[in-house]
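This structure is in structure tokens; I'll ask about it shortly.
Omission of a single protein chain aside, the complex is shown with its protein chains in their original locations.
What follows is chain A.
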Amino acid sequence: MSHIAMSDLRKSYGARDAVAGLSLTIGPGVTGLLGPNGAGKTTLMRMVATVLAPTSGDLRLLGLDPADREQRTEIRRRLGYLPQEPGFHRHFTAFEFVDYVAILKEMTDTRARHREVRRALELVGLGDVAGKRIRKISGGMRKRVALAQALLGEPQLLVLDEPSAALDPEQRLRFRELVSELGGDERIVLVSTHQTEDVAALCQRVIVMRDGHAAFDGTPAQLSGVADNRVWIAGSRDPRARLWWRTSEGLHRHVGDPPAGAQLVKPTIEDGYLLLVGPAAVPDAVAA
């Protein structure tokens, strides 16, 4: 049973629903979770990573029930998790830190564990800095160290919460290559991100979250299709647009219901995303 299944899944904090009755099935491959801050992405990722119990609803991971202790442990044996803000024991070297997590993942045979730690660090391109202390490496490198620990043991379910944050453009490119290779026939990779470019480059499927709900569920092409015939360019701001922003060429790009004769342009994933979630998703965009 290689999939994530949730039915009417809910996580509430007081009167507020961070995740408000989600029903989804996610199979193998790379699935992107897109949404503005506060949409419920991290709450959902944490529930899928078994570190946060749902308030109500049904959740099955790899055919197992995370509410049951034995089954939860079995899920964790097959899980790799990169939290949104991973913490480190900074006096450890990169190798020692990943080795520490490998021990928590029940790898007690020293030689086999060290081999696996080296493999994970090589995968994220940190083989050469394995001996450096965490406190002495850059933020981007730390993020890759955290990614390395998630890759230990070739997990069947990989949950990556904003993995490309803090990476420079070159590192982001390497990260995309790596993650796209990871999403194979059997492995489920769930990636949450603010970056629509990540979704375009990585994901076979994208789920857009808004206010704890799934506002969209489809392919990246379908997401950009949401904005078909609804994006136009003009020399000045059009007050009829739902959103608009100035492009680097000094023109105004509008999203919404175009006026007759408007100069329509091919929509991007970002346009579709903006139409779904509004200006909260992109700080430069302005609601009309």
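By definition in this document, contacts are C-beta pairs under 8 Å (C-beta built on N, C-alpha and C of every residue); 3 or more make two chains touch, one makes a residue touch a chain; residues count from 1.
Everything that follows uses one rule, which is that contacts and distances are computed from a predicted model.
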Remark   = Per UniProt, and picking from "Molybdopterin oxidoreductase", "Putative zinc-finger domain-containing protein", "Tripartite tricarboxylate transporter permease" or "Peptidase M48 domain-containing protein", the hidden chain is "Putative zinc-finger domain-containing protein"
Ask   = Looking at A:Arg16, A:Arg115 or A:Lys136, which residue reaches the missing chain?
value = A:Arg115
Remark   = Of A:Val101, A:Val129, A:Leu151 or A:Leu223, the residue that touches the missing chain is A:Val101
Remark   = Residues on chain A facing the left-out chain by the touch rule are 46, 49-53, 69, 73-74, 76-77, 79, 81, 83, 86-93, 95-96, 99-101, 103-106, 108, 110-111, 113-115, 118, 130-131, 146, 149, 159
